[in-house]
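Here the complex is missing a single protein chain, while all its other protein chains stay put.
Showing subunit A:
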């Protein structure tokens, strides 16, 4: 990412993060209304906390292919993400303030962060992780309650595709190249054969803990468990990838990876 652009963007954030005071619940609500009202000079605390969360997740995902990622850096970023998650849990602000127009893009972001946040939070609390279908329902009911929510609810059938693509993006950096061939085969296999009956069926066998932050970290550091390849078997993707730009970039990633495999 462009350093200059990033710096310009984050100068905004810096003004709010000067003291980094923790905001209480009531402050959070005020902020939601504030950002809805229109353009504000300083971004709301929630908005730039979300921005920080996104930035952190991107940082964790972008790993060097050839050299092992710096463990200290990864751990520090993961701890930052956990910290944000905890605060967001306390605030009860799972809703994303979406200032962008496309519902699909926002859902992507929702999926990539929420699944991770939710799973690791549940793990921390020792709860049984609900299937994705249940989670989706919860989210919808939360949305109904909060009248200030601007995000549109994309049809749930889109979610699995996004989830898969996002999981793939996460899984990419961490997998050993030696295991790539096997997982690639599995994925291509599942793309051909299977098709979902419903959202619940699709994800009922999946152990959500594989998508969470900690596993991502684990995969980066040690030899990959072969286990998470199994989880990918339950995935399938409807064939129309044209509408989903994520899948397209994933296929490019796949090409790139195959290239590297072939070369090495």
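Following the convention adopted for this analysis, a residue touches a chain if its C-beta (ideal position, glycine included) is under 8 Å from a C-beta of that chain, and two chains touch if they have at least 3 such contacts; residues count from 1.
Definition applied: contacts and distances are computed from a predicted model.
Set against the options "Transcription initiation factor IIA subunit 2", "Serine/threonine-protein phosphatase 2A 55 kDa regulatory subunit B", "Sesquipedalian" or "Glutathione S-transferase theta-4 isoform X2", the UniProt name belonging to the omitted chain is "Serine/threonine-protein phosphatase 2A 55 kDa regulatory subunit B". Listed here are the subunit A residues that touch the chain not shown: 1, 3, 6-7, 9-11, 13-14, 17-22, 49, 52, 55, 59, 66-68, 70-73, 75-76, 78-80, 83-84, 123, 176-178, 212, 214-215, 217-218, 221-223, 264.
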